[in-house]
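Every protein chain but one is kept in place in this view of the complex.
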Amino acid sequence: MSAAEDVVTEAPAVEAVPKRAMTLGLGTSLVVLAALCLAPLFVKNFIIFQMTMLLIYALAVLALNILTGGSGQFSLGQSAFYAVGAYTSAILMEHANMNYALTLPIAGVICFAFGFIFGQPALRLSGVYLALATFALATAMPQLLKLGFFEHWTGGVQGLVVTKPDAPFGLPMSQDMWLYYFTLAVSIGIYIASVNLLKSRSGRAFMAIRDNEIAASAMGVDVALYKTLAFGVSAGITGVAGGLGAIAVQFVAPDGYTITLAISLFLGMVVGGVGWLPGSIVGSAFIIFVPNIAEGISKGLSGAVFGVLLFLVIFLVPHGARQVAMIAQGLIAKLKN
Amino acid sequence: MELFTNQVLAGIATGAIYACMALAVVMIYQAIDHLNFAQGEMAMFSTFISWQLMQWGVPYWGAFILTLALSFAGGILIERLLFKPLAKAPVLTNVAGFIALFAIVNSVAGLIWDFTIKQYPTPFGSSPFLGSQLISTHQAGMIGVTILLLILLFIFFQYTRMGLAMRAAASLPESARLVGINTSWMIALGWGMATAIGSIAGMLIAPVVFLEPNMMGGVLIYGFAAAVLGGLTSPLGAVIGGFLVGVFENLAGTYIPGVGNELKLPIALALIITVLVVKPAGLFGRPIVKRV
Partner (left out) sequence: MTAMLNVKDLRAYYGQVQALHGLSFALNEGSLTTLLGANGAGKTTTLRAICNMVRSTGAIEFEGKPLTGRSTENVVRLGIAHVPQGRGTFTTMTVEENLQLGAITRKDSAAIVSDIERMYSHFPVLKERHTQQAGTLSGGEQQMLAVARALMLRPRLMLLDEPSFGLAPLIVRDLFKILGKINREDKVTILVVEQNAQLALELADQAYVIETGRIVMSGDAKDIANNEDVRKSYLGY
């Protein structure tokens, strides 16, 4: 060790969240599930579409949460994975006439591979450096999608129009409603899988790396493997979300997947509570609805209103929705006594 | 060969912009250990203030000094009001705070001064510098100011008690408190200084990119990249990093086929990441040894 080096015991960038605290209790989960199942029966198609987007972004936020809250790695590049997923689904549906449902696992696998490969150089970076690297990926992606070389498949700047699927088996429901339930089913599947992943051996390895990388490697955790794996899993889930997003919006274009999307997903994670998976849907609601609310309050100053609302949230609950849930839990426990 | 030399010169000229911004980035990183995503917007706002002062008839240098003082005070105010309460919050919450500040500053500037681009004067003139068409007297002046700023900062941090106290507070806050340093104020001062340096960057950049609320978006990214490349702990490294990024960006645009303006940024960033993979603390940064 050269003498001029700083020796630091690095505080983990992400606070430790106990494993049990990363999920919801069974009772609460069932109530939320029932609400999600019944809500579309009472609202208009446009609202159903928004609820679909809510689930899709919640998936993308969840994916980032696995990466950051689970393994302690930052990413400002989630929009790139989202874009790859969206384009994979769109291209397979429009050029190969593949069934929309089948395109999703393919989008997931391709993004998993993409994330896993990207995770390799990212291994050597941490903190702000990783943030910059992922940021670079996010800014490069729209430009890459515009390249003439890929234009035959991607449609270049124009993008691709995607056909919205009808409900199967002659089910009497609108396209929007069918897509909502389809998305809900996929989301629940991925949510349960994620919860189990974090409870598993791999999940423990992720968290050990998050809390103390050096100690984790000393305990025999293959840090390189698990860090890249976390990137892969996160990218894979984001890819599925991207694919669903393409189907729901019926359109993909390079400028739909800029750094703004990556920043939104990041904000969603912070507002939902880093490391708390159920918070993903709260975070998703924040990034979908709050800009609209801000616009409603003042058109000219919508950015400022959004900023002020965001400040209010992080001042009142710096740990996001997780903190709200914990306070609520404390209150309920008090009432019971 | 002449093309090469010209491109390098042009790169140095744009690099001066990045170097100036990178200096502000390093300044705040030293004080608070974060990259402030709103720094570019704050610099833009300062620049608008100076523009407004000049519209009201204040001469250039008067507006310059006034803006510097206002920015310094403004930086301290923002820290005291918005970020001091977040000092104990998680890192990522602070990052969300920077994004919120970004949105607020950008939107307020747009409301006050609207989004049409405005001419901004230069004190150095814009004739060719030493007969070269690629580098103007303004850009030469910018390089001069950046280097002057670097020297002043070096003197401040190496030879003044306040500079020593700020360094101590940044490197080991607890030890700094134990010798009687008010570390919380040192952070506020760091914000003030970074905001003031940012305002200089903004006022020097505005004649080149024109004044409008979104003028700093790209510049800040290059500033970050330059600071990271040079090493976030080294003001000199940040300035050199700025020039390197400027030169590389120009050369990539000229010599790598298929790289238009659009791909310049990703390519520059890719280079920086490559450098970081090899040398994670940046070219001039201090390596940090971690222990359990």
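Chains: A and B, in written order; residue numbering restarts at 1 for each.
One rule holds in what follows: a contact is a pair of C-beta atoms (placed from the backbone, for glycine too) under 8 Å apart; a residue touches a chain by one contact, two chains touch by 3 or more.
None of these values were measured; they are calculated from a predicted model.
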Chain not shown: contacting residue from B:Leu111, B:Leu134 or B:Ala168: B:Ala168
Contact partner of the left-out chain, one of B:Gln7, B:Ser107, B:Thr183 or B:Asn250: B:Thr183
Residues belonging to chain B that touch the chain removed from view: 161, 164-165, 167-168, 171-172, 174-183, 286
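Throughout what follows, only the chains that are shown with their structure count from here on.
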Centre-to-centre distance between chain B and chain A (centres being mean Cα positions), rounded to whole Å: 31
Residue numbers on chain A that touch chain B, as the complex places them: 1-2, 4-10, 13-15, 68, 74, 121, 124-125, 128-129, 131-133, 135-136, 139-140, 143-144, 146-147, 212-215, 218, 263, 266-267, 269-271, 274, 300-308, 310-311, 314-315, 318-320
Chain B residues within the chain A interface of the complex: 29, 34-35, 82, 85-86, 89-93, 95-97, 99-104, 106-108, 110-111, 171, 221, 224-225, 228, 232, 258, 262-263, 265-266, 269-270, 272-273, 276-277, 280, 286-292
